[in-house]
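The complex appears here minus one protein chain, its other protein chains still in place.
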Amino acid sequence: MDHGILFDHSRTARIGLPETVFCEGKPFEALVELLSRFGNGSGHPILFTRLAPEVFAQAPEAIRTGYDYHPLSRTAFGDTLPPKATGKVAVVSAGTSDSFVAWEAARTLAYLGIEHKIFEDCGVAGLWRLAERLEEINTFDALIVVAGLDAALTSVMGGLTPKPIFGVPTSAGYGVAQGGKAALASMLSSCAPGVAIMNIDNGYGAACAAARVVNGL
Amino acid sequence: MDHGILFDHSRTARIGLPETVFCEGKPFEALVELLSRFGNGSGHPILFTRLAPEVFAQAPEAIRTGYDYHPLSRTAFGDTLPPKATGKVAVVSAGTSDSFVAWEAARTLAYLGIEHKIFEDCGVAGLWRLAERLEEINTFDALIVVAGLDAALTSVMGGLTPKPIFGVPTSAGYGVAQGGKAALASMLSSCAPGVAIMNIDNGYGAACAAARVVNGL
Amino acid sequence: MDHGILFDHSRTARIGLPETVFCEGKPFEALVELLSRFGNGSGHPILFTRLAPEVFAQAPEAIRTGYDYHPLSRTAFGDTLPPKATGKVAVVSAGTSDSFVAWEAARTLAYLGIEHKIFEDCGVAGLWRLAERLEEINTFDALIVVAGLDAALTSVMGGLTPKPIFGVPTSAGYGVAQGGKAALASMLSSCAPGVAIMNIDNGYGAACAAARVVNGL
Amino acid sequence: MDHGILFDHSRTARIGLPETVFCEGKPFEALVELLSRFGNGSGHPILFTRLAPEVFAQAPEAIRTGYDYHPLSRTAFGDTLPPKATGKVAVVSAGTSDSFVAWEAARTLAYLGIEHKIFEDCGVAGLWRLAERLEEINTFDALIVVAGLDAALTSVMGGLTPKPIFGVPTSAGYGVAQGGKAALASMLSSCAPGVAIMNIDNGYGAACAAARVVNGL
Amino acid sequence: MDHGILFDHSRTARIGLPETVFCEGKPFEALVELLSRFGNGSGHPILFTRLAPEVFAQAPEAIRTGYDYHPLSRTAFGDTLPPKATGKVAVVSAGTSDSFVAWEAARTLAYLGIEHKIFEDCGVAGLWRLAERLEEINTFDALIVVAGLDAALTSVMGGLTPKPIFGVPTSAGYGVAQGGKAALASMLSSCAPGVAIMNIDNGYGAACAAARVVNGL
Amino acid sequence: MDHGILFDHSRTARIGLPETVFCEGKPFEALVELLSRFGNGSGHPILFTRLAPEVFAQAPEAIRTGYDYHPLSRTAFGDTLPPKATGKVAVVSAGTSDSFVAWEAARTLAYLGIEHKIFEDCGVAGLWRLAERLEEINTFDALIVVAGLDAALTSVMGGLTPKPIFGVPTSAGYGVAQGGKAALASMLSSCAPGVAIMNIDNGYGAACAAARVVNGL
Amino acid sequence: MDHGILFDHSRTARIGLPETVFCEGKPFEALVELLSRFGNGSGHPILFTRLAPEVFAQAPEAIRTGYDYHPLSRTAFGDTLPPKATGKVAVVSAGTSDSFVAWEAARTLAYLGIEHKIFEDCGVAGLWRLAERLEEINTFDALIVVAGLDAALTSVMGGLTPKPIFGVPTSAGYGVAQGGKAALASMLSSCAPGVAIMNIDNGYGAACAAARVVNGL
Partner (left out) sequence: MDHGILFDHSRTARIGLPETVFCEGKPFEALVELLSRFGNGSGHPILFTRLAPEVFAQAPEAIRTGYDYHPLSRTAFGDTLPPKATGKVAVVSAGTSDSFVAWEAARTLAYLGIEHKIFEDCGVAGLWRLAERLEEINTFDALIVVAGLDAALTSVMGGLTPKPIFGVPTSAGYGVAQGGKAALASMLSSCAPGVAIMNIDNGYGAACAAARVVNGL
């Protein structure tokens, strides 16, 4: 079986975002082969997402040493893109259970060379935590809002900032919140205007959406 | 065809809440017969809910004059229960589209003889409107929170008050919010503790739930 | 990676309910750090919910000895809040499969210092079991009704008691009952008036809702 | 356009149930042609279901006089099948909103020549109404239980009778109960053993299922 | 923790069906205690359903020897009820993947003392297999039809037999058929009249429904 | 407002199927303008689908006379494509309620110049009606099977013919069958191999799929 | 009944987007009162969305003359905000059925004073129509992509442009596409990176999201 995936290297030129390897569901052999090609110093900085710690741990050590791996976000990259001179992105998350998604967004921004900062534990059940940081958050050029359960943070943020907002519902929760459909529906129905939404747990996509904004500054 | 519904007159003794006529889906002849029995001065104060204006308008005038009818909430009653000496309930709603449900709750409280007040336009996209009224809202013994779309108001209220809260999702909205399922899921997933939820648009039920609390004071 | 969660210690003052740690989905290291801070005698009585036996068993013994841990309900706390002088809550459940939720509610009430009692095996397929205990159940100030499958117990209870009722659907069941959506829909559609509902399996939330009622007595 | 439907006249011999015309969605011309063929005295007793009053009213009077039409159940037939000597069926319904389905079942039984009786307003929010009639209900050979909303009546009946039970969820209700899916799921999840279920609003099918039982006595 | 479940021993007298232990989701200790009470010769013939082989295998051997255990159907009983003199039930299934449900029905019938026979591999993609056995199937007093995927067998059987039919959709399948919702919807929508349906995989319930018919003969 | 739709006239060359006007949801003025351009003799044979009788009736008579309009299928065309020399398609439908979809398929085939025949009332509740026509049906090169409710006909046909089969679920039905989702799921789950499925009520698409087969003969 | 809605006039200062009146579901009297306050020259340019032609037509002529009303998009405004000096937005739509949403976006941009252009009929079934316009589309600062059915246009655009993209699924379609859920799921699942999504038919929201981008240039 041949795992020689056709890489779309012209994509960066076309849309400003290099191709990425989504690891979940790919055979282990294919992942190892890809990891062996894009490590530190390869000249091709590629981002690996949804790369589970137990999978990465099974790769040969010689390959692993070429990567900056982050277990909570399940991301790895050898090199990053060159740092961008302008534009910075805030990642605001509601609770501890949302961290893995917030960090996937942050790590993608790091890989793309975009300045960023994470603001955690801003859930609306304790509004004062958000209020204290609002002024700083409003100095960023785009906001990524990560929340599960009722996802009320997205609407509250939407009423407090003029910046582009990309909401990411998370699969954290149980009962009707299980899997993130409640959070997704809540975000899409937001009573605040102009809040745009990504697929459930798609921190990577939110970072790319924010990058499209930063790229145009 | 006989419309002689068996009334459960012992219910008030048993659970403290008299039987009610839910009018939607009942044949017009049956409704007229029931209206003819429970008007002003009949000695049996009965609440009619979901009684559409165009239906009520077709009832004979002699019957209509025996009723206090409120078109927005689609409720009617002849007499109310005796006023309760203790306990009062706040009805807090997010937007104008939620009014018909907030008023169904308020009218049910009026019928049950419970002191109450409506606080409208408290949606979280403009938090200052809620903040200005919070102190007054917290003087009530139970809160009914009515909201559609993302229903974020329920979670915000849940983090700001120690009172019993009964959330009512509304069917206002379109797309994924259509029919109220998004609001319902959002409320059930609330990140604030101890918020209890009613069926979509069930302002009547929320008033009954609040009445159960007031009855125990 | 830092797990220093921002605790909302002012929450007790604001809403009468202290913050809680929902353990499912949190990294093990974060849980151990939190457990190490709030054990018996720490002066900060914190409730841990959804703490699986196999996870708790892996914590260092020195930490575990500071906790009252209950495996069926998956709850742990070091100290409880001071006992409340007034108000008591009944937890009524339908079948053995619903016990883990009924006990999560009961343990939360214990932690909050609220008097309570569990009434198990009251499912409607054998109505005499409920009938025998009804009089005693009606001496409590609020009822938590826990049921899966058709959740018919909620409606039957709603027709037999004037007390505040908080229904908790459980995920017990298979086929269309799998995951608790059938029980949830059934409870929200209850033909009995004024029954308020929590998310699936949310025994903790029902206890908080009942505590809001007891707090106001 | 030709509406000459191929009638399956051998069906009665094969399965003991004659073919029926489900009128909803059929063109008016086709219905009139069919009605013109099977009226009183035609020798072919055919049942028409879901025949709306406003549609029947538009048929020529000469055709209408050949039919026994019942508007609430939306059923019509010219002649009935010969009365059966043995077996009788009880139709038990929860509330007034369920009447149109209970009557569709009763009318189908009448057309099939089966003895039957309707017991209305037996909903579980007032259990005494059911208790008073239970002994009589248990003299029937098969029970049809019609209920919407939480459909709790099915489970309660299932725990009180040894007879075959056919549950019919109704589309009566609003919010999560709208369209009958909540009642259907509740019935399928019944905690009482051996309760079999029909499609939503399918009173006709329940009567046929009961007829299969009566046919075997 | 006490697992002393309240047994409803009067149920047999009331509805002709003894109480049953549904094992899935019950703690192992509770199951062992129950198994220790109702083995062969105990005088209380109790049926255990959804008792997984790996769970049963962990029970002490002294307990296991008191039971007739059947792994495919995951059922166990010590003694059976006395054989009934009249009435027999056919269990007809579509494919091999449906066997575990067909056997749960058959084993329940065995436990209830009712004569029965299984007819497997009757799926409609090869109609001749059904045609060959139709005459024999029609000698039974009630039919249980077990099918997954499109569940077309239920409709075909419904057009070929006058007997009471209880359809059981199975969870066998993948894609849209996964979990049995497609089969359930197909059965409830059957174009054949008077086919009554059970919850997904509920072979036990179908046997009880058939027993209600046989009990009345 | 300009309704000048960009027609894709090269589509016929590219994929062998000319562009079509789906009329539902288009403004009346736009439809009239389009109808005025493609009538009999215009040299551009265009098919109009989902053109409701009450809409077509409002078009000017001068325009209507240029069209062959068929109300049951809601289709219109001026000219047809030239008749194809080879290949013929059978349209097999289950019940009268499925006719509007079967005729949409047939009319599309007529417009495409493909020989075809409709076989109606072949539902599986009366298998003999299908059996009588099977030999003739098997002389066609591709089959379109139209069925609602349980859609069992698709599986039965799939086990009786080697020809390409395109199943079209219809929205006919009520309860769980309402809107056609049950029929769609049943068809996609068919136990017969190699049956391919179209969107609900998409008779037009099925005709195009069959045309792709006929085009390759 | 008082319709005096609390306007959030500070919103423009806070988030750069003035408050808007969503007309669907609001009582006619309330709409007329609002229209009477914000017409041409009132000094308060307010946007009315979802204002149906038949509703607007019933307003007094004196009020209507103060508004620029656009029936396809169902929008009205008296004055617009001052034109912005920088930034322009492209609205790209797939088919004629999507026009009402594309125009709601365009009209909102007009009201907000943002330069924009609509590109219609770019659906992927005829890729050449999109290819011809791609270069021009890429001169805009943000793109709104409006599509129903399979919504494939969003993914194709996402692979061809580096600009921020806001996808709006439309409710156009039938069968599984009915109501827009298929298009919404398709857009959220887009295989192109960084595409952000709005609620179904929410052209207004997409314009606000694009305005947030333009505001930051």
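We just call them A, B, C, D, E, F and G in the order they show up, numbering each chain from 1.
As a convention for this text, contacts are C-beta pairs under 8 Å (C-beta built on N, C-alpha and C of every residue); 3 or more make two chains touch, one makes a residue touch a chain.
This structure is a prediction, so every number in the text was calculated from the model and none was measured.
Peer 1: Write down which of E:A172, E:A185 or E:A206 is the residue touching the left-out chain.
Peer 2: Only one listed residue reaches the unshown chain, and that is E:A172.
Peer 1: Considering the whole complex, which of G:T49, G:S73 or G:S190 touches the chain not shown?
Peer 2: Among G:T49, G:S73 or G:S190, only G:S190 touches the chain that is not shown.
Peer 1: Of F:A30, F:I165 or F:A183, which sits in contact with the chain we cannot see?
Peer 2: Spelled out, the listed residue whose C-beta touches the missing chain is F:I165.
Peer 1: Residues of chain E in contact with the chain that isn't shown?
Peer 2: Against the missing chain, chain E presents residues 72, 96-97, 120-121, 125-126, 128-129, 172, 174-178.
Peer 1: For chain A, which positions touch the chain that isn't shown here?
Peer 2: 1, 3, 5-6, 8, 10-11, 22, 24-27, 30, 50, 169, 171, 179-181, 184, 199-202
Peer 1: Considering the entire assembly, which residues of chain F contact the chain that has been omitted?
Peer 2: Touching the missing chain: residues 11, 14-17, 20, 141-142, 158-166, 184, 188-189, 192-200, 204-213, 215-217.
Heads up, the rule we're going with is that only the chains that are shown with their structure count from here on.
Peer 1: Counting in whole Å, what is the centre-to-centre distance of chain B and chain D, each centre being its mean C-alpha position?
Peer 2: Inter-chain centre distance comes to 35 Å.
Peer 1: Find the geometric centre of each of chain C and chain D from their Cα atoms only, then give the gap between the two centres in Å, rounded to an integer.
Peer 2: The answer is 43 Å.
Peer 1: At which residue positions does chain C touch at least two other chains?
Peer 2: As it turns out, chain C has residues touching two or more other chains at 11, 125-126, 158-160, 175-177, 181, 184, 188-189, 192-193, 199.
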